[in-house]
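Missing here is one protein chain; the remaining ones are kept as they sit in the complex.
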Amino acid sequence: MKGFLPLFVALPLAGAFLIPLATKIKKWLGVLLANIVTASLLGLSVLGIMETFWGKIIVYQIGGHHPTLGIIFAFDSLSALIVLLIGLVAFSALLFSVRYTDKFTGVGKFYSLVMLLLAGMNGVALTGDLFNLFVFLEISAIASYALVSFGINDKELEAGFKYMVLGEVGGLFILLGIALLYSATGTLNMADLANTLTNLPKTPIVWFILGIFLFGFMIKSAVIPFHTWLPDAYQYAPASISALLAGVFSKVIGIYALVRITFNIFNLSPKTAPVFFNLLLYLGVGSLITGGFLALNQNNYKKILSYSCISQIGYIFVGLGIGNYWGITGALFFILAHALTKGLLFLTAGDVEHKLNTTDLAGIKGLRDRMPTTSWSLIIGLLSLSGVPPLPGFFAKLLIIIGALAAHLYLVAIICSLYSTLTLAYLLKIWQPIAGKSESTLGYPGRAAEIPTMTSAILFLVVVVIIFGIGFKPALTWIVEPAATALLRGIGYAKIILGG
Amino acid sequence: MILFIACIGLFLIGIYAVATKRNLIKIAIGFCMMEYAVNLLFAFIGFKKNALAPIITSQTLERNFVDPIPQALVLTSIVIGLGTTALILSLIVRIYEKYKTLDIKEIRKLRG
Partner (left out) sequence: MNMTQGQEKPRGMTIIVKNITRLIAGFIFLYGVYIVFHGHLTPGGGFAGGVVIAGSFILLILAFGSQEITEKVSYSFSSLFESLGGIFFLIIALLGAIAGFYFFWNLLPKGTPLRLISSGIILPANIAIGIKVGAGLFAIFLALAATKYIMEE
C-alpha cells in the first residue's frame, strides 16, 4: 500500500503541465482540474495519517534503487502532519480562488504556478534525500516569487523583488551547507548521513555547517533580523496566495526542513548541544517581542496579520528551543493551529478586499452588518489566534508554557504569558471597527452580495478550526504526538529506514 | 586548497554586490555570481588527483574516475539558477516599466 507516495508530487506536477492546455480549450476546465487535484491531495493525506499512525516509516525507492544509491521518499508521522496541513489549506485556498482570480488575466498560469508550489511543498515534506530537499525547496520558492508579484502593479513588483533577492540568498546558503556536508561525509541520503555523522568526531566543521544551515533557514522562515521581506510580500500578494504562503509555505520550508536536519540528521538534543537550543530560544523570544510591538503601529488589516506571523513563528522557535517533549509537541500543535488560523484570516481578508476594495482599518467599520458570515468567521479566527479556549490556539500556547516550566525556564514562561496580552492588544485593533456600528462612510451600507465558493471555502476552514479546538485530545493523540515521537527519536529514523 | 578560497572569495564578492550596490542590474549580477561560486565549489568537491572524467567509453571501462555525483548535482543546480535568473530579470524589466528608474533607493513606495 505504498504506491500512493509519489502521487503527492506527481498529481500536482501533472496538473501544472495540463492546466495551461486545458485553459486554452475552456477556462473553467482548468479551474475544475486544479480543484480536483487539491481535493485528491487532501484525501491522500488523510490516508497517509492513518497509514503511519503506529510509528512506522513508509519507504518508497524511486526507480527501485537501494536507499544509499538512489533517492527515497520516507514518509513518517511528521511528514503526515505537514502533508495534512498542506492539503487542508490548499483545498480551501483554491476553492476561494475560483472567483477571486476573475480580476487576473492569464488564469491558467496562476493555477499552474500554484500546482508547482504544492508539488514542491509536498516534495519537501516527503523526501529522504538532502539534495532532493533542496531541489523541491527551490521549485516551490521560485513559484512563490512569481505568485507574489502576480497582479503586476508597482507595489507588488517591488515587494516581490525584495522577497526574491532575500529568499534566494537564503537558498544559496542552504546549498553551500549541503555542499560542505557532502564533502565531510560522502553521502546525501538522510538516514545514511545520520549514521555517518554519529561516527564523526564533533569537529568545528560540523558546527560551522550547522550554523550555515541555520542562517539559511532563518532567512527563509523570517525570524529577526531577516524578517523584512515578510510584511510587504504577504500584504501585496493575492489573498489566496497569502493564505497558502503564511499558512504552510513558511512552516514547511523554514521550520520543517530545519527541524528534520537538526533532530534526525545531526541528532541534537538540549543536553548535547545547549548552545544551539539557547540560540533558538533567543531568536524566538526576539521575534515574539519584535513582531508584537511592530504590529501595534499598523493601520492595515493585512499588515497586522503579517506582523503577527513574525511573532507566531517566534513562538514556534521558542517551543523548539525548549527541546523537551512538551516543547516539541507544543511547537507542532502550534504549527497546526497557526496554519489553519492564518489561512482562515487571510482568506477573510481577501473576501473583504474583493467586495469592499480596501483593507484599511478605517474602511472596514461596521463589517458585522455588511458581511455577517465573513465577520463571524473573522472573529473566530481572531479568538483562535489570541488563545481563547476551546479553540486550538489556546491549547498550543498552553503546551509550550508547560514545556517551559518543565525545563525550568521560568523567564521564558513569563514572557510567553505576557506576550498573549500583546497579541490580544493588536487583535483588538481589528476587532473594534468590525463589531461597531456601521457608519455611512461607504455610501449605502447594505449587505454585500455573497459569493458561494468564497464563503464555502472560508466556512470550511472555520469548521476545521473548531473541530481541532474541541477535539483537541484526539487530535493530539492521533496526529501530533506521533509526529513529536518521530522527531524526538532522532537516530531511530535512520535505523528504521536502513533496516536496523 | 587555493580553489576553495577563490570560490569563497567569489561568494563574498557576490554578497557585497547584492548588499551595497544601488543599480538593480548590478544586484542581479552579484546574485548570479553567488550562484556560480556555490556551483563551482560543489563541482570541485569530487576532485581526485590523477583521475579521469567520469565517462565510460570502450577504452576506459575500469579506471579511476572523479566523483560523478557532484557533477550531476551541479547540473541540477545550474538549471535552478537559470530559472531564478530569468525570473529576476523579468521582474527588473517590469519594475523599470512602472518606476522608470533602476535605482533601488528610488523604489521605496513601501515603508515595510
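A and B label the chains in the order they appear, each numbered from 1.
Everything that follows uses one rule, which is that a contact is a pair of C-beta atoms (placed from the backbone, for glycine too) under 8 Å apart; a residue touches a chain by one contact, two chains touch by 3 or more.
Predicted model only: the values in this text are computed from it and were never measured.
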Absent-chain contact - pick from A:V46, A:I62 or A:L488: A:I62
Where the unshown chain meets chain B, residue by residue: 53, 55-58, 75, 78-79, 86, 89-90, 93-94, 97
Residues of chain A in contact with the chain not shown: 3, 6, 10, 13-14, 16-18, 20-21, 24, 60-64
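Quick note on the criterion: only the chains that are shown with their structure count from here on.
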Contacting residues of chain A [partner chain B, same complex]: 131, 135, 138, 142, 145-146, 149, 152-155, 157-161, 164-165, 168-169, 172, 175-176, 179, 182-183, 188, 228, 231-232, 236
Interfacial residue positions of chain B with respect to chain A in the complex: 11, 15, 18, 24, 27, 31, 34-35, 38, 41-42, 45, 69-70, 73, 76-77, 80, 83-84, 87-88, 91-92, 94-95, 98-99, 107, 109-110, 112
